[in-house]
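To keep things clear, I will list the structure first and then write my remarks on it.
One protein chain is absent from this view; the other protein chains keep their places.
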Amino acid sequence: MGMIGGSQEAFIGAVHRRGSQLDGEIELVCGAFSSSAEKSKATGEALYLPENRVYGSYEEMILKEKELPEGERMDFVSIVTPNHVHFPAAKMALENGFHVVCDKPATLNLAEAKELKKIIEKSGLIFALTHNYTAYPMVKEAKHLVDSGQLGEIRKIIVEYPQGWLIDLVEATGQKQAAWRTDPARCGAAGAIGDIGTHCENLIEYITGLHIKELCADLTIFVEGRMLDDDGNILIHYDNGAKGILHCSQICNGEENDFNFRIYGSKAGITWHQMEPNTMVFRTRDEGARIIRTAVGQLSPAANAHTRQPAGHPEGYVETFANIYRNFAFALRARWEGKAQDPLYDFPGIDEGIMGMAFIENVVRSAQDNTNKWTKFEL
Amino acid sequence: MGMIGGSQEAFIGAVHRRGSQLDGEIELVCGAFSSSAEKSKATGEALYLPENRVYGSYEEMILKEKELPEGERMDFVSIVTPNHVHFPAAKMALENGFHVVCDKPATLNLAEAKELKKIIEKSGLIFALTHNYTAYPMVKEAKHLVDSGQLGEIRKIIVEYPQGWLIDLVEATGQKQAAWRTDPARCGAAGAIGDIGTHCENLIEYITGLHIKELCADLTIFVEGRMLDDDGNILIHYDNGAKGILHCSQICNGEENDFNFRIYGSKAGITWHQMEPNTMVFRTRDEGARIIRTAVGQLSPAANAHTRQPAGHPEGYVETFANIYRNFAFALRARWEGKAQDPLYDFPGIDEGIMGMAFIENVVRSAQDNTNKWTKFEL
Amino acid sequence: MGMIGGSQEAFIGAVHRRGSQLDGEIELVCGAFSSSAEKSKATGEALYLPENRVYGSYEEMILKEKELPEGERMDFVSIVTPNHVHFPAAKMALENGFHVVCDKPATLNLAEAKELKKIIEKSGLIFALTHNYTAYPMVKEAKHLVDSGQLGEIRKIIVEYPQGWLIDLVEATGQKQAAWRTDPARCGAAGAIGDIGTHCENLIEYITGLHIKELCADLTIFVEGRMLDDDGNILIHYDNGAKGILHCSQICNGEENDFNFRIYGSKAGITWHQMEPNTMVFRTRDEGARIIRTAVGQLSPAANAHTRQPAGHPEGYVETFANIYRNFAFALRARWEGKAQDPLYDFPGIDEGIMGMAFIENVVRSAQDNTNKWTKFEL
Partner (left out) sequence: MGMIGGSQEAFIGAVHRRGSQLDGEIELVCGAFSSSAEKSKATGEALYLPENRVYGSYEEMILKEKELPEGERMDFVSIVTPNHVHFPAAKMALENGFHVVCDKPATLNLAEAKELKKIIEKSGLIFALTHNYTAYPMVKEAKHLVDSGQLGEIRKIIVEYPQGWLIDLVEATGQKQAAWRTDPARCGAAGAIGDIGTHCENLIEYITGLHIKELCADLTIFVEGRMLDDDGNILIHYDNGAKGILHCSQICNGEENDFNFRIYGSKAGITWHQMEPNTMVFRTRDEGARIIRTAVGQLSPAANAHTRQPAGHPEGYVETFANIYRNFAFALRARWEGKAQDPLYDFPGIDEGIMGMAFIENVVRSAQDNTNKWTKFEL
């Protein structure tokens, strides 16, 4: 693996490194960790990489690595930069024969995402998108419960992602995370909606398989001086007739990262909170509630395949990245061994990326339209 | 107190009786418990009322009681019938000199509510509306936290009321509670919105003092054969610029009565769940979260004035009715003693009733309008 | 009902009044609310009692009420004084033909409790002891789960009652609740063990039917100047071979009233916390956990018979007293109607009182013995 972005001061780079290292399936062999060659070098040193495998730019890395003998050169790149670099970096990697793991959202806008899909298809290479939250064991179990009909017909979906870290103009203080996430040039057309609203969209689609037919969005910038939405509330009509509420925010004072869902069907309802990810509650009117827990009782093969510890030994955020990286490694190995990919070890790809970018654009379009109630979801 | 409605098989009648009896301030002296004279009689007997104080109709009760000497006759009526009887019963009671406690919503529609306000004003009598949930100690504390500026400027409000008891056509089974609550003739223009959505509206207005400027509503009937909405999702713009989400449902499978709110301001956020009513969480980004508990530490006078037990001795639903009845009794006594009503012992009245009916009508109007996004809130 | 003790400043008197009034089955007709005639009078006035039914002492009340005609005079006394008055007041009431409801613990010591049993038997009257916590619906359900074999053979029992209100010498500040509860003359041989440890003993015996065979106790006075234990930790051997831990404390800083149990059998385990009394968790190794909730799903007749509200409408502490008083009223009525008492509507009596007093004496004896490990439980 060669990493693009993820210098020492970045948040998500370290997460990707830890996630990719956890299972011993992947080795970090090189990196272009920053647009600053100096920072890249310092990060490479801290990571014990040999000097000649730390590059000043991703372009340099791709070209130089390509020249190395197979077995020595990196097999794939991991792109963990701000959003605006995702597309050019992925494009160049793919066009030079490297598989890609890319942080979400896929690209800066929908057009890029569609273009990227074409490039991937043309390359015949593997592309993984780290919509990590779908890799929790309890999310796998939720999907299983829906797929196996235990919820009945889905009627109502509430998906929430309240955070509170941007209650004031943090981006003006030089905090790097806040700075690029609130800058349209590096982040795209939406703030909270792009950063965390896309996780909401992805999670629900992953679990239920439902698509958004139309939506009605209300986006707000609460903090003066901010350039992008820090709060979004959306009513949703799903294609099966289910009704949805999706809201996300960065100004819910005191909330940490309370991503959660409630999905109600004609037979049962389920509830899950990312901050206590190993617990899900399954409810019915007539028989009360069951607590479903990671590694307890008879869970689905999918849940078990993404669980590492016995019951009561908490798993967390880093394991979600590890699950995607491990599954990606399995896919690579299968390809090398001429085998089919095992669907049990799934991971998000460019289709999820396109859907996420479409979600952002449809939401922004709806939010800007203060007369029409319902905005048809266009892909 | 004379009770109108509330026969043995009713749910809310017993709640009102227990709430009114809890503090020993109020005595049930007579009743017209049912439109069936027989049922009324049976209920009166079960309640140990003398036969001559159990009436076959509320009209009879009001007229007969009026003729009894002061001190013996009832001082006020408690109206606990289905909604369509609220207005005529309250009107007749007031016009014959009896104060009124009335279950919510105030009337069958907004016009009746406005008319009732005029009748109350003309009568000079006291009218209490049992929007009971605002009488929880932690709701009083929430109001105190907002009023004293500890939340800063309110930015976002999420108020939810998911229930799951009507996931199928319960009203077709003869279940009395379901039958009238889903019948427009007895219940009004809305189902879930009228029954529980009004509690959401009332709770937020009570705590924050904010008014709805405009809203965008999506109502659904999920269960085939049902006549009124069993699910409602609403986006709200408050008059101070705050954004809101209000949703309520009777088809959230497995949910009991999970009325709850989250209110976020520039300084802090608070969260409360009715099903664990003695706990509220107060959160800030920079100093973490505090657990606020009934009877623990230094609470507001309003919270303490509505608390009966020491810390850790749980108080519940019946105490909310008791608080309203006791405060109503205090108001009556103050009047008899020529004193002013103590604002510490507040209770909802006709203004809250009008607001609730207006809420229903505005929501229904918005839901029926599938082109205009925002419906101005009209009173 | 005539009340003995329970002046305005007392805590438990008001609880008994509210509990007894909640269901409209019992009327407070007289009282001797304090050893001070003045305080008694003031309390009587505040309760709207006629002056001639407010007495200066319980002796006076019993004698005067006895002379009133049947139907007018009180049917029973409710004794809510400090512990040292329980025995003489109950004795006199019984010997004068009045049934008795008495706060726990039954008496000042075991000898009195045994003597009281004889007096009750001789009188043929009904005696109820308000070990209120066993009257929660979820405790009834727990008993049902054990009785119906769903836990299998009981192996381990953990029962806890941490409080924190006596972390300093509150009794020296004039706080009335603290003063008598820490005074051996009014309270008996134990502090925390008598006040709350007895609830632990009673709860477990009620649910499991198991008896303590031997125990090993460690009592401590943590606050200097205090006369009785404010902390107690006990290892228990039950008669069926189960092992137990029972601990209670008044110096667990910040704990409110966190009475709770965990009972583990060969087939399943259950957990309950008094502070969230409407929830119990039922766990098995192989099938995970179920959440059992008041009024949700198919509960036992006993749980349902002690539930007043539909699901999600929280019931609390006052209802536990109401359950005992209502069941006592049912027993009285059954007697008057010549019927047998319905075992569904049970309540604790003198046998539970004797067991509680024996528990105190055995624990104190064990605590004073620092050489022998196990103290045989003697009745």
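Labels A, B and C are assigned to the chains in the order they are written; within every chain, residues are numbered from 1.
The rule is simple: contacts are C-beta pairs under 8 Å (C-beta built on N, C-alpha and C of every residue); 3 or more make two chains touch, one makes a residue touch a chain.
Bear in mind the structure is a predicted one, so any value in this text is a computation, not a measurement.
Chemist: Out of C:Tyr264, C:Phe321, C:Phe347 or C:Phe377, which residue would touch the omitted chain in the full complex?
Modeler: C:Tyr264
Chemist: Which listed residue, B:Lys41, B:Arg155, B:Arg293 or B:Lys373, touches the chain dropped from view?
Modeler: In the complete complex, the chain left out is touched by residue B:Arg293.
Chemist: Touch as defined at the start, partner being the missing chain; which of C:Pro50, C:Gly149, C:Gly225 or C:Gly254 qualifies?
Modeler: Spelled out, the listed residue whose C-beta touches the missing chain is C:Gly254.
Chemist: In the full complex, which residues of chain C touch the absent chain?
Modeler: On the chain C side, contact with the omitted chain comes from 151-152, 155-156, 158, 160, 162, 164-165, 167, 216, 218, 220, 222, 231, 233, 235, 237, 243-245, 247, 249, 251-255, 262, 264-269, 282-285, 288-289, 369-374.
Chemist: In the complete complex, the non-displayed chain touches which residues of chain A?
Modeler: 11, 14-15, 17-18, 21-24, 28, 47-48, 163, 165, 255-258, 274-278, 293, 295-296, 308-319
Chemist: Tell me which stretches of chain B touch the chain missing from the display.
Modeler: 281, 286-293, 296-298
In this text, only the chains that are shown with their structure count from here on.
Chemist: Measuring centre to centre with CA averages, how many angstrom lie between chain A and chain B?
Modeler: 43
Chemist: Please report how many Å separate the Cα centroid of chain A from that of chain C, as a whole number.
Modeler: For chain A versus chain C, the centre distance works out to 55 Å.
Chemist: Taking each chain's centre as its mean C-alpha position, how far apart are chain B and chain C in Å?
Modeler: Distance between chain centres, rounded to whole Å: 34 Å.
Chemist: Got the chain A residues that touch at least 2 other chains?
Modeler: Each of 288-289 in chain A touches at least two other chains.
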